[in-house]
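Got a structure here, written out as structure tokens. Questions coming.
All protein chains but one are shown at their positions in the complex.
Right, chain A next:
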Amino acid sequence: MRLAAESVSLGYGAEPVVDEVSLEIPDGLTTVIVGANGCGKSTLLRGMARLLKPISGQVVLDGKAVHKQPTRAVAKTLGLMPQSPVAPEGITVVDLVGRGRQPHRNALQRWSAEDDAAVAEALELTDTLDLADRVVDELSGGQRQRVWVAMALAQQTDLLLLDEPTTFLDVAHQVDLLDLLHGLRETRGTTVVMVLHDLNLAARYADHLIAMSGGKVAATGTPAEVVTADRVEQVFGLECQVIHDPVSGTPLVVPIGRHHRPSAHPHAQGA
């Protein structure tokens, strides 16, 4: 395991949002963190990406506390795509993606053929090569999100953390982007860790699922192990049935909702 959390507590004020969480991220697989709003899933990802300093405990990358390593050295191993990043005005796609090369260049080094090749590969992988000379501001939401992923790919890291990469995308673009990330695991063996809102997409694309609730880890394992009707009710407060996804065979959550509850149903919790 290259990336792990050791009883890490994270937060923005006095109260920890993530409370003494320990977990390991399996190498070369896709790990998805799910949970209700405010459960601490994004905070945990930010802590693993060293954007937040732990209140206690530590995040370990390659055997050493990530906060004690030089941030530039970490950037060669660990890529990050934060939630809804904003591109500087007027920047072109190649220029933005090229900035992903930053950790591999020192202040005096000129742009190299290797950098060109890395950017070209990132654009090809994300299917954005034909947008290369366009201005990022003028792209659609789906295209822009792909370009940001391309920037993280140009960084050529073994681990890639993404905080809700599918936010603001319609369902077709969500599937596109997740397919793209899934492909990375196949072609490059990249370890992907992401926070996702949609439990069904999470169940479909995750090899390893982490369910969080109230700042703690409620369950970890394969989607089939984690996504059960009881657990979904416990973690999300959602009454549901879990069936087999007819396409992928992964668990599929079907919410019941107030209007479809059998009148004789014993539970009467409002949700």
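Keep this in mind: contacts are C-beta pairs under 8 Å (C-beta built on N, C-alpha and C of every residue); 3 or more make two chains touch, one makes a residue touch a chain; residues count from 1.
Please note the rule applied: contacts and distances are computed from a predicted model.
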{"item": "Per UniProt record, name of the chain withheld from view [\"Iron chelate uptake ABC transporter family permease subunit\", \"aminomethyltransferase\", \"Chemotaxis protein methyltransferase\" or \"Aldehyde:ferredoxin oxidoreductase\"]", "value": "\"Iron chelate uptake ABC transporter family permease subunit\""}
{"item": "Among A:P16, A:G40, A:G79 or A:P223, the residue in touch with the chain that has been omitted", "value": "A:G79"}
{"item": "Residue touching the undisplayed chain, where the options are A:Q155, A:S213 or A:T250", "value": "A:Q155"}
{"item": "Which residue of A:A4, A:L29, A:A65 or A:I91 touches the chain not shown here", "value": "A:I91"}
{"item": "Residues of chain A in contact with the chain not shown", "value": "46, 49-51, 70-76, 78-82, 85-96, 98-100, 102-103, 105, 107, 111, 113, 116-117, 119-121, 123-124, 129, 132-133, 135, 151-152, 155"}
